[in-house]
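Quick one: the structure is below, and I'll ask about it shortly.
Here the complex is missing one protein chain, while the rest keep their positions.
We just call them A, B and C in the order they show up, numbering each chain from 1.
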Amino acid sequence: MIVILRKDATEEQIQHIVDKAESLGLKAHISRGVEKTIIGFIGPEDVLRVTPLEVFPGVESVMPVLSPYRLVSREFKQDNSIIKIGEQVKVGDKKIVVMAGPCSIENYDGLLSIARKVKKAGASALRGGAFKPRTSPYDFQGLGEEGLKFLSEVGKEVGLATITEVMDPRDVDLVAKYVDIYQIGARNMQNFSLLKEVGMTKKPVVLKRGMSATIKDLLMSAEYILAKGNFDVMLCERGIRTFETATRNTLDINAIPVVKQLSHLPIIVDPSHGTGRWGLVPSASKAAVAAGCDGLIIEVHDNPEEALSDGAQSLKPENFGNLIKDLKLIATAVGREL
Amino acid sequence: MIVILRKDATEEQIQHIVDKAESLGLKAHISRGVEKTIIGFIGPEDVLRVTPLEVFPGVESVMPVLSPYRLVSREFKQDNSIIKIGEQVKVGDKKIVVMAGPCSIENYDGLLSIARKVKKAGASALRGGAFKPRTSPYDFQGLGEEGLKFLSEVGKEVGLATITEVMDPRDVDLVAKYVDIYQIGARNMQNFSLLKEVGMTKKPVVLKRGMSATIKDLLMSAEYILAKGNFDVMLCERGIRTFETATRNTLDINAIPVVKQLSHLPIIVDPSHGTGRWGLVPSASKAAVAAGCDGLIIEVHDNPEEALSDGAQSLKPENFGNLIKDLKLIATAVGREL
Amino acid sequence: MIVILRKDATEEQIQHIVDKAESLGLKAHISRGVEKTIIGFIGPEDVLRVTPLEVFPGVESVMPVLSPYRLVSREFKQDNSIIKIGEQVKVGDKKIVVMAGPCSIENYDGLLSIARKVKKAGASALRGGAFKPRTSPYDFQGLGEEGLKFLSEVGKEVGLATITEVMDPRDVDLVAKYVDIYQIGARNMQNFSLLKEVGMTKKPVVLKRGMSATIKDLLMSAEYILAKGNFDVMLCERGIRTFETATRNTLDINAIPVVKQLSHLPIIVDPSHGTGRWGLVPSASKAAVAAGCDGLIIEVHDNPEEALSDGAQSLKPENFGNLIKDLKLIATAVGREL
Partner (left out) sequence: MIVILRKDATEEQIQHIVDKAESLGLKAHISRGVEKTIIGFIGPEDVLRVTPLEVFPGVESVMPVLSPYRLVSREFKQDNSIIKIGEQVKVGDKKIVVMAGPCSIENYDGLLSIARKVKKAGASALRGGAFKPRTSPYDFQGLGEEGLKFLSEVGKEVGLATITEVMDPRDVDLVAKYVDIYQIGARNMQNFSLLKEVGMTKKPVVLKRGMSATIKDLLMSAEYILAKGNFDVMLCERGIRTFETATRNTLDINAIPVVKQLSHLPIIVDPSHGTGRWGLVPSASKAAVAAGCDGLIIEVHDNPEEALSDGAQSLKPENFGNLIKDLKLIATAVGREL
């Protein structure tokens, strides 16, 4: 922790700050410049971080030196984490994993049809929402447990791992009975009760970045899950909210290499929410693979015109199939598989 | 709903869209211009909103005409809603209501001391967190039920209504036993499970705007609560996330009159989070009162240096007292009381 | 300047950084912690700022200690600057100054009519654009020199100081012949050629904050003008660009006290652009006065329906008159005049 003092800070004020930090077990190094005096504190920064040094008299500003996350950091674990899903799927390894399926689970037959097509095209996991976080209370809220059953049965039938969103800590056990991967949605990235709850399970989690979350915020939310004992977390870039209105969100392509530098966890990309328009999903998917992502999660629907949610950003199976072919070429070009 | 067609849209495509809308009970008005053809759909727009008309062949763009919220809208209820809290406090009336207290409840004596001072200065309600949504899992997470007890006892002792944050749908009943007002925090503004749960109670709710939520998003989240039967919702502007780093958040002062135009619900302002620095709280509070807010919620602590959370943005009681005096003058200048 | 080293930084790397800084005249203080080593450099930080220490091997991050602006800073001049415009108007003093008038100068008679009304209501200066920065090349671009003449004549006729935007460094001399105050628009806040050019004059300048400019960026742009010798700069908060679409811009009310802390220059507010809708101008103006601004610049038009630009955000003279009455009360409440 570094504290920059005001020009007019008194010796008493400096001593007061030093006393406080030393009482917490830190050691102070004071550097007196012509214009400013700065104090560097060496030691367990965490205890000092919660102390609001900004309000101590004489302080101009405070800069943390250590990053606030630990278990998710590259310093804690230098090698990439590889998350196993069932017997066959590994996320974070050489092969880029594709998860695909409808936004909402609407009925058994529809889900089965889509599942067969995405499986054939090369997907490894089937996505589908049973509990839907909708902006409007009057919109379709999902089939609930019935949807989970459909997802589970179709996954087994077709041979795909399954992923679905969990929104409520009370549903964590229920969802675990049916699916292989929890998804925490962007709106719940800082729903800490939910994060702790999935942290106490043994099931892999895809944690989506919040619409206005910095990469640091995302890592801190992942830290909640790891701190409870569940290390099988995949981070997901799905676009952030900016002033640009031509797209639903602004896909932050830089997040991929930045996460790779800071953390050992895999990073996957959601080009469907990252663009909001199916016509833009291919370019975003290609960019994500080229930039080094470990996986993609893509919305696919047999008949987007009739989809109960997110039809505008869902690919038809044939477009999805063509996209996968294109992505394989790019994966090879960057030394990966898909 | 208005649909703008591509220049090259065919008659079949137009008919396909019209058929779809008519099957849902809407009536189409087609206007053919030199450059573009547009279709206006008259009727129950909600059923059409969930249909992704953007993906219908020939469609260039789609514009909703009706606002997606109903119960919260000024059109649904023309007069300002006045929320009663206990016997004495009314929010949304001529008097601007001040809620104040520490960020976290730390212990009984500290809370009592602050409560007495803010009461004396003119506050009507005591705030204090028992469940704290902290970015880091290693930071103080609140006293839980013990904190709720302290809040309840101190509120009764001093004669202040009480408000505390609820983060988990499982805690809604517990919190109800102790406090007068639920607070839904910014990070949980779209935690729809939680919104539904407080919507099924009879207790007033302060709903904070999410960091990247538009005013429309905020109103839609309030709609969730009203749709479940609880109309006692106070909206809270607490700053949004922008590129500016000089302050913790950017207080969106325009939100006050915009909410007043669109909704009958009261709007209160949190200048503590809206600035993040105690030295800026007075100017933000004054601006909020001048702009027409119905209430303020302000963090106050006897010793911000030792606060377990948000010390940097907490006012000392004497500064809070001086601020209230200044605010009374501005309230009078704009035809209100405080 | 503080440099935080990577955990794996070698002694050679540390020495290389120290050598570089010492060759530039700085002195290094090294603090070795358990987890990180940091180096504080004492001395002329400016020479080091342009050195990209981030790319030196072993460096994790770099933090400047000194602010990059000098002449505009509160440390350079502790007392508020008061800018004199002509004989009678002072900006930055106890009296809050109101500048008002149409967005564009459209014709002599219209301008005269508006000028008389805003003068009577209490304005001290007349605004009006002769060179208009329009998003579309096909929109009205202003009357040019003819407009400047109208503005000059009407100002003298009615007894108001005059302000107009200058967009092109080649027009600086021309504008000087006719008006009292230069306005640099938001789109040109970092048009450094223009800033230098007005910096070489003796005429007061209103410098508007760019749509995505931080407060620090705004101060750095002002520094360009002061560095050329012109200290008569008024900063102008006019709203920033965010994700919120309910208003044209998000008025950053916090910018007022932040600028006051960091700089001695006056800060004025443009509630017309800060909201984009005339119905929101009063609340924004009141908030600005309550928060401590030194002036307001407001668009007023006799017939907004027929205005050639910005009709949507222009007040009619009677509404402007009523607003001024309300603002006087708030100014008194905060110890100012208007």
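Brief remarks follow.
In the analysis below, a contact is a pair of C-beta atoms (placed from the backbone, for glycine too) under 8 Å apart; a residue touches a chain by one contact, two chains touch by 3 or more.
Being a predicted model, the structure only gives us computed values, none of them experimental.
Note on the undisplayed chain: of the listed residues A:I39, A:I268, A:A288 or A:I324, the one touching it is A:A288.
Only one of A:I215, A:L265, A:V300 or A:L315 touches the absent chain when the whole complex is considered: A:I215. Touching the omitted chain from chain A are residues 212, 214-216, 240, 242-247, 250-258, 261, 274-275, 279-280, 283-284, 286-292, 326, 329-330, 332-334. Where chain B meets the missing chain, the touching residues are 2, 4, 7, 29, 31-36, 38, 40, 42-43, 63, 65-66, 75, 241-243, 245. For chain C, the residues in touch with the chain missing from this view are 20, 46, 49-52, 54-56, 68-69, 133-140, 167-170, 187-188, 190-193, 196, 210-212, 217, 220, 223-224, 227-228, 241, 277-278, 304-305, 307-312, 314.
Following the convention adopted for this analysis, only the chains that are shown with their structure count from here on.
Computed centre separation for the pair chain A/chain B is 26 angstrom, with centres defined by C-alpha atoms. Shown for chain C are the residues in touch with two or more other chains, namely 242-243, 245.
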